[in-house]
Every structure is written in C-alpha cells, then in structure tokens.
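What follows is chain A.
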Amino acid sequence: MPFEHLLVLSFVLFTLAAAGFLTHKNIIVLLMFAELMLNAANIALVAFSKFSGALEPQVFVLMVFAVAAAEAGVGLAIVILLARSLKTLNIDTVKNLRG
Partner candidate 1 sequence: MNFIDANLLTVIIMLPLAGALALLLVPKGKTALIKNMAFGLSAAVFIISLRLYFGFDETNAAMQFTVDKPWLPDWGINYRLGVDGISLLMLMLTTFLTPLAILASFDYIQEHQKAFYAGLLALQTGMLGVFAALDVFLFYVFWEAMLIPMYFLIGVWGGPKRIYAALKFFIYTMLGSVLMLAAIIFICLAHKEQFGTYSFSLFDFYRTAFDLKTQLWLFAAFALAFAIKVPLVPFHTWLPDAHVEAPTAGSVLLAGVLLKMGVYGYLRFAVPMFPAAAQSFAPWLAGLGVIGVIYGSLVAWSQPDMKKMVAYSSVAHMGVIVLGISAFEPAAVSGAVLQMVNHGLSTGALFLLVGVLYERRHTRMIEDYGGLAKAMPGFSAIFMIVMLSSVGLPGLNGFVGEFLILFGSFRTYPWLAAAAVLGVILSAVYMLGMYQRVVFGPVRHEENRHLPDLSVREWGYLLPLLAFIIFIGVYPAPFLRKTDAAVKAYVSAAARQQDSAAEGQGSAADSSLTNKNVNPPHSYKAGRRAAKERR
Partner candidate 2 sequence: MNDFYPLLKWIILPPLAGFILNGLLGRKFLGEKWGGWLGAAAILAAFIASCLCLSDLLSLPVESRLLRDTLFNWISAGNFSIDFALRFDPLSAVMAMVVTGVSFLIHVYSIGYMRGDKGFNRYFAYLNLFVSFMLILVLADNPILMFVGWEGVGLCSYLLIGFWYEDEKNAAAGKKAFITNRVGDAGFLIGLMLMFGLLASQGIFATDFATLARNVNLLDGKIVLGFGAPTIIGLLMFFGATGKSAQFPLYVWLPDAMAGPTPVSALIHAATMVTAGVYMLARMSFLYALAPRALEAVLVVGCFTAFLGAVIATLQSDIKKVLAYSTISQIGYMFMAVGAGSYAAGVFHLTTHAFFKALLFLAAGSVIHGMSGEQDMFKMGGLSKEMRLTFVLTAAGCLAISGIPPLAGFYSKDLVLEHVHAHGIPILWLTGLATAGLTAYYITRLLILTFLGKKNFATHAHESPLIMTIPMVVLAALALTGGWLGSKYLLTFLDPAAATLSGADPEAHRLMLISVVTALAGIASGFFFTIPVLSEALALKFRFAREVIRNKFYVDEIYEFAIIRPLKWTADSVFFGFVDSDMIDGLMVNGAAKLTYRAGLIIRKVQTGNAQLYALAFTGGLILLLYWIM
C-alpha cells in the first residue's frame, strides 16, 4: 500500500470520526468517536513512519495509545458520574451550564 493511500485513509477516517462526534448524541458514542480520531491520527503517524523509516512516530503512536487509555479511564469515570447524577447520557439534555 503506498504511503499516500494510508495518509488518505487517515484523513478520511479522521473526518468521519469528527463528523460522527459532531452528529451523534450519546456521550459514550462521542467518546468512542474521539478515540477514533486519535486512531486516525495514529494511522497518519504510522504512514509517515513508513515513509521516512524513522521510529519516532511509532513511539508517538504508542504514547497515544497509553494516553488514550488513561483519558478513556478518567473520561468513563466522569461519564458514569454524569449518568448517575443526571440519569441521562444524551448530550442535548446536559446543558445546565450555559449563557
């Protein structure tokens, strides 16, 4: 697979993930789209790594994995807290702070 194709895949995936983030309503789903965005970016990193042969991007990818995991951990905790206190996970209903 040529390097450009990988890059395009990454961009397409990124865009789709972002679009999904912007359109879906369930907070858990949004969280997953956010992870998907990270992964799309990871693909780009990998693509560049493949192109240049350097290893740094791959390290970066690993770091992103780790970070994503930590983020998801904290994030899920917050979402659970939210679900417990507000009894909903629909993003349109959680808007007490505004204006």
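Keep this in mind: a contact is a pair of C-beta atoms (placed from the backbone, for glycine too) under 8 Å apart; a residue touches a chain by one contact, two chains touch by 3 or more; residues count from 1.
The candidate set was assembled so that all candidates are chains of the complex that A comes from, given by their letters.
Because the structure is predicted, anything quoted here is derived from the model rather than measured.
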Touching chain, any copy counted, for chain A within the complex - options 1 or 2: 2
Candidate 2 partner contacts - residues on chain A that touch it in the complex: 18, 21-22, 25, 30, 91-92, 94-99
